[in-house]
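For this depiction, one protein chain was excluded, whereas all remaining protein chains were kept in their positions.
Up next is chain A:
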Amino acid sequence: MVSAGRAYLDHAATTALRPAAREAFLAASDVLGNPTSVHGSGRRARAVLDEALESIAADLGVRRSWLILTSGGTEADNLAVRGAALAAQAADPARSAVAVCASDHAAVLETARSLAPRIAARELPVTGRGAVDPDALDRALADGAVSVVSAALVNNETGILQDLASISAAARAHGAVVHTDAVQAVGHAALPAPGTVDLMSLSGHKIGAPVGVGVLVADPAVPLTAQSTGGGQQRGVRSGTLDAAHAASLAAALHEVLAEAEAESARLRDLAARLREGIARIDPSVRFTAPEDVPQAGHIVHATFPGADQDALLFLLDERGVDSSGGSACSAGVQRGSHVLEAMGVDARGHAMLRLSLGWTSTAEDVDIVLAALPEALQRARAVGSLFG
(Lines give C-alpha, C1' and ligand atoms only; values in the text may rest on other atoms or scores of the structure.)
Protein backbone atom coordinates (compact mmCIF):
# COMPACT_ATOMS: atom_id res chain seq x y z
CA MET A 1 0.00 0.00 0.00
CA VAL A 2 1.96 3.00 -1.23
CA SER A 3 0.38 6.34 -0.48
CA ALA A 4 0.19 9.04 -3.11
CA GLY A 5 1.47 11.81 -0.86
CA ARG A 6 4.69 12.04 1.12
CA ALA A 7 4.87 12.92 4.78
CA TYR A 8 7.94 14.80 6.00
CA LEU A 9 8.40 13.84 9.63
CA ASP A 10 12.03 14.74 10.16
CA HIS A 11 11.76 18.38 11.21
CA ALA A 12 14.27 17.79 14.00
CA ALA A 13 16.86 17.10 11.29
CA THR A 14 15.89 20.21 9.36
CA THR A 15 12.63 21.98 8.72
CA ALA A 16 11.17 23.71 5.68
CA LEU A 17 12.39 27.19 4.77
CA ARG A 18 9.88 29.80 5.90
CA PRO A 19 8.81 32.22 3.16
CA ALA A 20 9.52 35.17 5.49
CA ALA A 21 13.08 33.90 6.04
CA ARG A 22 13.57 33.39 2.33
CA GLU A 23 12.33 36.89 1.52
CA ALA A 24 14.54 38.41 4.19
CA PHE A 25 17.55 36.51 2.89
CA LEU A 26 16.95 37.53 -0.71
CA ALA A 27 16.42 41.19 0.18
CA ALA A 28 19.49 41.38 2.42
CA SER A 29 21.74 39.46 0.05
CA ASP A 30 21.04 42.11 -2.57
CA VAL A 31 22.67 44.79 -0.42
CA LEU A 32 26.24 45.46 -1.52
CA GLY A 33 28.82 46.05 1.16
CA ASN A 34 30.84 44.55 3.96
CA PRO A 35 29.22 45.49 7.29
CA THR A 36 32.58 46.50 8.74
CA SER A 37 33.53 48.81 5.85
CA VAL A 38 33.45 52.52 6.65
CA HIS A 39 31.83 53.77 3.45
CA GLY A 40 28.22 54.23 2.46
CA SER A 41 27.75 50.72 1.14
CA GLY A 42 29.33 49.28 4.25
CA ARG A 43 27.01 51.35 6.42
CA ARG A 44 23.97 50.13 4.50
CA ALA A 45 25.05 46.53 4.95
CA ARG A 46 25.79 47.20 8.62
CA ALA A 47 22.29 48.65 9.00
CA VAL A 48 20.76 45.47 7.61
CA LEU A 49 22.84 43.39 10.01
CA ASP A 50 22.10 45.62 13.00
CA GLU A 51 18.40 45.52 12.21
CA ALA A 52 18.57 41.71 12.24
CA LEU A 53 20.57 41.59 15.46
CA GLU A 54 18.17 44.04 17.12
CA SER A 55 15.24 41.87 16.14
CA ILE A 56 16.90 38.67 17.41
CA ALA A 57 17.94 40.34 20.66
CA ALA A 58 14.46 41.74 21.25
CA ASP A 59 12.82 38.40 20.58
CA LEU A 60 15.20 36.66 22.98
CA GLY A 61 15.06 39.37 25.64
CA VAL A 62 18.80 40.08 25.59
CA ARG A 63 21.00 42.93 24.42
CA ARG A 64 22.45 42.96 20.91
CA SER A 65 25.93 42.65 22.37
CA TRP A 66 25.09 39.17 23.64
CA LEU A 67 24.77 37.75 20.12
CA ILE A 68 27.59 36.00 18.32
CA LEU A 69 26.60 34.84 14.85
CA THR A 70 27.98 31.45 13.83
CA SER A 71 27.62 29.01 10.96
CA GLY A 72 25.12 26.98 12.96
CA GLY A 73 24.39 25.13 16.17
CA THR A 74 27.51 22.98 16.10
CA GLU A 75 29.82 25.95 15.86
CA ALA A 76 27.90 27.75 18.60
CA ASP A 77 28.29 24.69 20.85
CA ASN A 78 32.01 24.51 20.07
CA LEU A 79 32.54 28.18 20.86
CA ALA A 80 30.55 27.94 24.07
CA VAL A 81 32.04 24.78 25.55
CA ARG A 82 35.60 25.02 24.29
CA GLY A 83 35.80 28.81 24.36
CA ALA A 84 34.49 29.13 27.92
CA ALA A 85 36.47 26.14 29.26
CA LEU A 86 39.78 27.37 27.82
CA ALA A 87 39.21 30.92 29.05
CA ALA A 88 38.27 29.72 32.54
CA GLN A 89 41.35 27.53 32.75
CA ALA A 90 43.57 30.37 31.57
CA ALA A 91 42.24 32.50 34.43
CA ASP A 92 42.35 29.72 37.02
CA PRO A 93 44.30 26.53 36.28
CA ALA A 94 42.24 24.68 38.88
CA ARG A 95 39.25 24.88 36.52
CA SER A 96 40.31 21.74 34.71
CA ALA A 97 37.01 20.05 33.87
CA VAL A 98 33.70 20.54 32.09
CA ALA A 99 30.49 18.65 32.86
CA VAL A 100 28.20 17.71 29.99
CA CYS A 101 24.94 15.82 29.90
CA ALA A 102 25.63 12.27 28.67
CA SER A 103 22.61 12.31 26.36
CA ASP A 104 23.52 15.61 24.69
CA HIS A 105 24.24 16.16 21.01
CA ALA A 106 27.65 15.14 19.70
CA ALA A 107 28.43 18.82 19.06
CA VAL A 108 28.63 19.23 22.84
CA LEU A 109 29.87 15.78 23.87
CA GLU A 110 32.66 15.52 21.32
CA THR A 111 33.73 19.09 21.94
CA ALA A 112 34.02 18.35 25.66
CA ARG A 113 35.97 15.14 24.97
CA SER A 114 38.29 16.97 22.58
CA LEU A 115 39.57 19.11 25.47
CA ALA A 116 41.48 16.17 26.98
CA PRO A 117 44.06 15.90 28.39
CA ARG A 118 44.21 19.52 29.56
CA ILE A 119 40.56 19.61 30.52
CA ALA A 120 38.58 16.56 31.56
CA ALA A 121 35.07 15.88 30.30
CA ARG A 122 32.76 14.71 33.08
CA GLU A 123 29.68 13.13 31.59
CA LEU A 124 26.57 13.66 33.65
CA PRO A 125 24.41 10.55 33.76
CA VAL A 126 20.70 10.89 33.10
CA THR A 127 17.84 8.99 34.71
CA GLY A 128 15.62 6.54 32.88
CA ARG A 129 13.33 9.50 32.26
CA GLY A 130 16.15 11.38 30.55
CA ALA A 131 16.78 14.07 33.19
CA VAL A 132 20.26 14.92 34.45
CA ASP A 133 20.67 13.08 37.75
CA PRO A 134 20.89 15.89 40.38
CA ASP A 135 23.03 13.83 42.76
CA ALA A 136 25.49 12.99 40.02
CA LEU A 137 25.60 16.67 39.09
CA ASP A 138 26.45 17.59 42.69
CA ARG A 139 29.20 14.97 42.79
CA ALA A 140 30.66 16.23 39.49
CA LEU A 141 30.72 19.78 40.83
CA ALA A 142 31.91 19.04 44.35
CA ASP A 143 35.66 19.58 43.85
CA GLY A 144 35.18 22.96 42.19
CA ALA A 145 37.13 21.98 39.06
CA VAL A 146 34.22 22.30 36.63
CA SER A 147 34.21 25.53 34.63
CA VAL A 148 31.27 24.86 32.30
CA VAL A 149 28.11 22.79 32.75
CA SER A 150 26.29 22.05 29.51
CA ALA A 151 22.88 20.43 29.09
CA ALA A 152 20.58 20.65 26.09
CA LEU A 153 17.22 22.24 26.84
CA VAL A 154 15.49 19.74 24.53
CA ASN A 155 17.13 16.46 23.57
CA ASN A 156 17.38 16.13 19.79
CA GLU A 157 16.44 12.45 19.68
CA THR A 158 13.79 12.11 22.35
CA GLY A 159 12.43 15.64 22.82
CA ILE A 160 12.94 15.35 26.59
CA LEU A 161 13.29 18.64 28.51
CA GLN A 162 15.97 19.39 31.09
CA ASP A 163 15.24 21.40 34.22
CA LEU A 164 17.76 24.15 33.50
CA ALA A 165 16.82 26.25 36.52
CA SER A 166 17.95 23.48 38.91
CA ILE A 167 21.03 22.60 36.87
CA SER A 168 21.98 26.26 36.71
CA ALA A 169 21.54 26.81 40.43
CA ALA A 170 23.79 23.84 41.22
CA ALA A 171 26.43 24.87 38.69
CA ARG A 172 26.58 28.48 39.84
CA ALA A 173 26.85 27.41 43.46
CA HIS A 174 30.20 25.94 42.43
CA GLY A 175 31.31 28.82 40.27
CA ALA A 176 30.62 27.15 36.92
CA VAL A 177 29.00 28.87 33.96
CA VAL A 178 25.99 27.28 32.30
CA HIS A 179 25.54 26.52 28.61
CA THR A 180 22.49 25.08 26.95
CA ASP A 181 22.06 23.84 23.40
CA ALA A 182 18.54 25.10 22.70
CA VAL A 183 18.65 24.22 19.00
CA GLN A 184 15.65 21.86 19.25
CA ALA A 185 13.71 23.98 21.70
CA VAL A 186 12.82 27.15 19.84
CA GLY A 187 9.09 27.27 19.24
CA HIS A 188 8.51 24.01 21.08
CA ALA A 189 9.52 24.78 24.65
CA ALA A 190 9.88 27.93 26.74
CA LEU A 191 13.42 29.28 26.48
CA PRO A 192 15.19 29.70 29.81
CA ALA A 193 14.14 32.76 31.79
CA PRO A 194 16.60 35.67 31.46
CA GLY A 195 19.61 35.11 33.66
CA THR A 196 19.11 31.35 33.96
CA VAL A 197 21.95 30.43 31.60
CA ASP A 198 25.13 32.20 30.51
CA LEU A 199 25.46 30.70 27.05
CA MET A 200 22.79 29.39 24.68
CA SER A 201 23.16 27.92 21.18
CA LEU A 202 20.52 28.37 18.47
CA SER A 203 20.40 27.17 14.88
CA GLY A 204 18.68 28.75 11.88
CA HIS A 205 17.67 25.74 9.85
CA LYS A 206 15.77 24.06 12.68
CA ILE A 207 13.35 27.01 12.71
CA GLY A 208 12.90 27.74 9.02
CA ALA A 209 15.95 29.86 8.17
CA PRO A 210 18.52 28.48 5.71
CA VAL A 211 21.30 26.08 6.76
CA GLY A 212 24.50 28.01 7.49
CA VAL A 213 23.56 30.32 10.31
CA GLY A 214 23.28 30.02 14.07
CA VAL A 215 23.86 32.18 17.05
CA LEU A 216 25.53 31.85 20.39
CA VAL A 217 23.72 33.98 22.94
CA ALA A 218 26.58 34.77 25.29
CA ASP A 219 26.60 36.91 28.42
CA PRO A 220 29.55 39.27 27.79
CA ALA A 221 30.60 38.75 31.40
CA VAL A 222 31.66 35.19 30.51
CA PRO A 223 35.16 35.16 29.01
CA LEU A 224 35.49 33.15 25.79
CA THR A 225 38.68 32.11 24.05
CA ALA A 226 38.49 32.74 20.31
CA GLN A 227 37.76 29.67 18.21
CA SER A 228 38.46 31.35 14.90
CA THR A 229 40.99 34.11 14.66
CA GLY A 230 41.34 36.82 12.06
CA GLY A 231 39.93 40.30 11.66
CA GLY A 232 38.54 40.46 15.15
CA GLN A 233 34.84 40.65 14.33
CA GLN A 234 32.27 39.71 17.00
CA ARG A 235 34.22 40.51 20.16
CA GLY A 236 37.31 39.00 18.60
CA VAL A 237 36.08 35.50 19.41
CA ARG A 238 34.54 34.71 16.05
CA SER A 239 36.40 36.40 13.22
CA GLY A 240 35.08 36.33 9.67
CA THR A 241 33.04 38.64 7.48
CA LEU A 242 29.69 39.38 9.07
CA ASP A 243 26.82 37.73 7.22
CA ALA A 244 23.94 40.18 7.04
CA ALA A 245 21.75 38.07 4.74
CA HIS A 246 21.82 34.96 6.91
CA ALA A 247 21.33 37.09 10.02
CA ALA A 248 18.29 38.74 8.45
CA SER A 249 16.75 35.40 7.54
CA LEU A 250 17.42 34.03 11.03
CA ALA A 251 15.79 37.11 12.54
CA ALA A 252 12.71 36.73 10.34
CA ALA A 253 12.33 33.02 11.12
CA LEU A 254 12.86 33.49 14.84
CA HIS A 255 10.34 36.29 15.04
CA GLU A 256 7.71 34.28 13.26
CA VAL A 257 8.36 31.12 15.30
CA LEU A 258 8.15 32.91 18.62
CA ALA A 259 5.04 34.86 17.63
CA GLU A 260 3.26 31.64 16.71
CA ALA A 261 4.82 29.43 19.36
CA GLU A 262 1.90 29.04 21.72
CA ALA A 263 -0.70 28.08 19.15
CA GLU A 264 1.74 26.08 17.04
CA SER A 265 3.08 24.14 19.97
CA ALA A 266 -0.43 23.12 20.99
CA ARG A 267 -1.22 22.10 17.43
CA LEU A 268 1.89 19.92 17.17
CA ARG A 269 1.27 18.35 20.58
CA ASP A 270 -2.14 17.35 19.33
CA LEU A 271 -0.66 15.79 16.18
CA ALA A 272 1.97 14.01 18.29
CA ALA A 273 -0.75 12.61 20.54
CA ARG A 274 -2.58 11.29 17.49
CA LEU A 275 0.64 9.69 16.27
CA ARG A 276 1.22 7.97 19.61
CA GLU A 277 -2.34 6.71 19.86
CA GLY A 278 -2.27 5.41 16.32
CA ILE A 279 1.11 3.72 16.72
CA ALA A 280 0.08 2.09 19.99
CA ARG A 281 -3.07 0.78 18.29
CA ILE A 282 -1.05 -0.66 15.41
CA ASP A 283 1.59 -2.16 17.68
CA PRO A 284 0.75 -2.60 21.37
CA SER A 285 4.34 -3.78 22.01
CA VAL A 286 5.78 -0.36 21.06
CA ARG A 287 7.79 1.49 23.69
CA PHE A 288 7.71 5.29 23.70
CA THR A 289 11.06 6.57 24.90
CA ALA A 290 9.47 9.64 26.46
CA PRO A 291 6.10 8.60 27.90
CA GLU A 292 3.53 11.38 28.12
CA ASP A 293 4.21 12.14 31.78
CA VAL A 294 7.88 12.97 31.05
CA PRO A 295 8.45 16.72 30.51
CA GLN A 296 9.14 17.13 26.80
CA ALA A 297 8.98 19.57 23.92
CA GLY A 298 6.06 17.83 22.26
CA HIS A 299 7.10 17.83 18.59
CA ILE A 300 9.13 14.60 18.74
CA VAL A 301 7.72 11.08 19.02
CA HIS A 302 10.50 8.58 19.66
CA ALA A 303 9.46 4.94 19.64
CA THR A 304 11.19 1.56 19.70
CA PHE A 305 9.70 -1.54 18.16
CA PRO A 306 10.88 -4.91 19.49
CA GLY A 307 11.98 -7.47 16.91
CA ALA A 308 12.03 -5.06 13.98
CA ASP A 309 15.14 -4.37 11.90
CA GLN A 310 16.28 -0.75 12.00
CA ASP A 311 17.48 -0.27 8.42
CA ALA A 312 14.51 -2.20 7.05
CA LEU A 313 11.91 -0.11 8.91
CA LEU A 314 13.34 3.19 7.66
CA PHE A 315 13.60 1.82 4.13
CA LEU A 316 10.04 0.53 4.14
CA LEU A 317 8.64 3.78 5.53
CA ASP A 318 10.60 5.78 2.96
CA GLU A 319 9.25 3.53 0.21
CA ARG A 320 5.75 4.25 1.53
CA GLY A 321 6.24 8.00 1.49
CA VAL A 322 7.38 8.65 5.06
CA ASP A 323 10.53 10.67 5.72
CA SER A 324 11.64 9.66 9.21
CA SER A 325 14.81 8.76 11.03
CA GLY A 326 16.13 6.27 13.55
CA GLY A 327 17.80 8.93 15.63
CA SER A 328 19.94 11.82 14.62
CA ALA A 329 21.10 12.25 11.03
CA CYS A 330 24.67 11.05 10.70
CA SER A 331 27.43 11.77 8.24
CA ALA A 332 27.86 8.32 6.75
CA GLY A 333 24.16 7.62 6.53
CA VAL A 334 24.52 4.59 8.78
CA GLN A 335 22.01 4.23 11.58
CA ARG A 336 23.86 3.21 14.70
CA GLY A 337 22.80 2.50 18.25
CA SER A 338 21.81 5.65 20.08
CA HIS A 339 24.04 7.07 22.81
CA VAL A 340 20.95 8.89 24.07
CA LEU A 341 19.06 5.68 24.78
CA GLU A 342 22.20 4.11 26.17
CA ALA A 343 22.60 7.05 28.57
CA MET A 344 18.98 6.56 29.68
CA GLY A 345 19.67 2.89 30.34
CA VAL A 346 17.25 1.83 27.61
CA ASP A 347 18.34 -1.43 25.98
CA ALA A 348 17.26 -1.05 22.37
CA ARG A 349 19.17 -4.05 21.03
CA GLY A 350 16.90 -6.01 18.78
CA HIS A 351 14.58 -3.02 18.49
CA ALA A 352 14.07 -0.63 15.61
CA MET A 353 14.17 2.99 16.71
CA LEU A 354 11.94 5.54 15.03
CA ARG A 355 12.02 9.29 15.50
CA LEU A 356 9.06 11.17 14.05
CA SER A 357 9.49 14.91 14.44
CA LEU A 358 6.85 17.48 13.58
CA GLY A 359 7.24 21.06 12.41
CA TRP A 360 5.48 24.09 11.04
CA THR A 361 4.40 22.41 7.79
CA SER A 362 3.10 19.23 9.49
CA THR A 363 -0.56 18.38 8.99
CA ALA A 364 -3.09 15.79 10.06
CA GLU A 365 -2.61 14.21 6.64
CA ASP A 366 1.04 13.55 7.48
CA VAL A 367 -0.10 11.62 10.54
CA ASP A 368 -2.55 9.64 8.40
CA ILE A 369 0.19 8.75 5.90
CA VAL A 370 2.47 7.42 8.66
CA LEU A 371 -0.29 5.42 10.30
CA ALA A 372 -1.31 3.96 6.93
CA ALA A 373 2.26 2.96 6.11
CA LEU A 374 3.27 1.60 9.48
CA PRO A 375 1.41 -1.74 9.75
CA GLU A 376 2.95 -3.36 6.67
CA ALA A 377 6.31 -1.67 7.17
CA LEU A 378 6.50 -3.01 10.73
CA GLN A 379 5.42 -6.47 9.66
CA ARG A 380 8.12 -6.67 7.00
CA ALA A 381 10.76 -5.07 9.22
CA ARG A 382 9.98 -7.77 11.76
CA ALA A 383 10.31 -10.45 9.08
CA VAL A 384 13.80 -9.09 8.41
CA GLY A 385 14.48 -8.82 12.14
CA SER A 386 13.58 -12.47 12.64
CA LEU A 387 16.07 -13.54 9.95
CA PHE A 388 18.99 -12.02 11.77
CA GLY A 389 17.79 -11.65 15.34
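To be clear about the criterion, contacts are C-beta pairs under 8 Å (C-beta built on N, C-alpha and C of every residue); 3 or more make two chains touch, one makes a residue touch a chain; residues count from 1.
Here is the rule we go by: contacts and distances are computed from a predicted model.
Per the UniProt record, the absent chain's protein name among "Peptide ABC transporter", "SoxAX cytochrome complex subunit A", "Iron complex transport system ATP-binding protein" or "tRNA-specific 2-thiouridylase MnmA" is "tRNA-specific 2-thiouridylase MnmA".
Shown as candidates are A:Glu23, A:Asp143, A:Asp311 or A:Glu365; the residue that touches the absent chain is A:Asp311. Across A:Ala221, A:Ala263 or A:Leu387, the single residue that touches the chain missing here is A:Leu387. Panel shows chain A; residues 309-312, 314-316, 318-319, 331-336, 380, 383-384, 387-388 of it touch the chain omitted from the view.
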